[in-house]
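Would you mind keeping the following structure in view while I ask a few things?
Apart from one protein chain that is not included, each protein chain of the complex appears where it belongs.
Presenting chain A:
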């Protein structure tokens, strides 16, 4: 057993845990935050994606004890009260999910991805921050599987939010 303290969606939580517990099971089984999903428990599907200190990560691959002192954001922490995060609103509007089981991971992954600078494997010019085209989004979102096959709509939803942000930045 180990004592750990971490912040989850802005709330400090202290727990005594079996050292084998993953961050994902900490969230789902110990804190009752079941929004983060378990699709494979092996880092192969992305359903468990959360933000650790603002960066996207597979919660099933992180041991909870290794997250002592860190800041975790889950899908439950994306909205601002009743006001949906722009990605959440875009997912609803674009019908970017069917069963909804991959959705929390897609949302956290997209939220993290929008803040990730730099080129990807499909970027032509490696010296510049590329625009988030559909092709870039597809590449950067490929760690999140969707068996319902909602990719076309997921890309549309993420693209919509990315374009809004780009316009805001340009307008400043």
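By our rule, a residue touches a chain if its C-beta (ideal position, glycine included) is under 8 Å from a C-beta of that chain, and two chains touch if they have at least 3 such contacts; residues count from 1.
Definition applied: contacts and distances are computed from a predicted model.
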Point to revise | Chain not present in the shown complex, as UniProt names it (candidates "4Fe-4S ferredoxin-type domain-containing protein", "4Fe-4S dicluster domain-containing protein", "Xanthine dehydrogenase YagR molybdenum-binding subunit" or "Ion-translocating oxidoreductase complex subunit C") | key: "Xanthine dehydrogenase YagR molybdenum-binding subunit"
**Study point:** Of A:52, A:72 or A:107, the residue in touch with the unshown chain
**Key:** A:107
Exercise for review: From the listed residues A:118, A:149 or A:171, report the one that touches the chain absent from this view.
Suggested key: A:149
Revision key, fill the gap. Omitted-chain footprint on chain A covers residues 18, 20-21, 25, 28-29, 32-42, 44-45, 47, 74-76, 78-79, 84, 88, 91-95, 97-104, 107, 122, 137-139, 141-142, 144-156, 160
